[in-house]
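For reference, the structure is listed below as structure tokens.
A single protein chain has been omitted from the complex, and every remaining protein chain is retained in its original position.
Coming up: chain A.
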Amino acid sequence: RSLPSLGPAAMVAYWRQAGLSYIRYSQICAQVVRAAMKPQYKAEAERAAMATVKTLKPKKE
């Protein structure tokens, strides 16, 4: 998606201007929070947040 144009007093967030989507932004925030957790809770949080899905783009003939 293209960068949003700065209209009259547009409150565009700094990460949106840098090209991140909200999903990516929240992923990074969550990563930071998980890295700051105490060790006994960190392992559990890391396990719960693991993403195993792989993308498969169909081959264009």
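Observations, loosely collected:
As a working rule, contacts are C-beta pairs under 8 Å (C-beta built on N, C-alpha and C of every residue); 3 or more make two chains touch, one makes a residue touch a chain; residues count from 1.
Keep this in mind: contacts and distances are computed from a predicted model.
UniProt records the chain missing from this view under the protein name "ATP synthase subunit gamma", selected from "Dynein regulatory complex subunit 7 isoform X2", "Alkyl transferase", "Calcineurin B homologous protein 3" or "ATP synthase subunit gamma".
The missing chain lies against chain A, touching residues 1, 4, 10-13, 16, 21-24, 26-27, 48-58.
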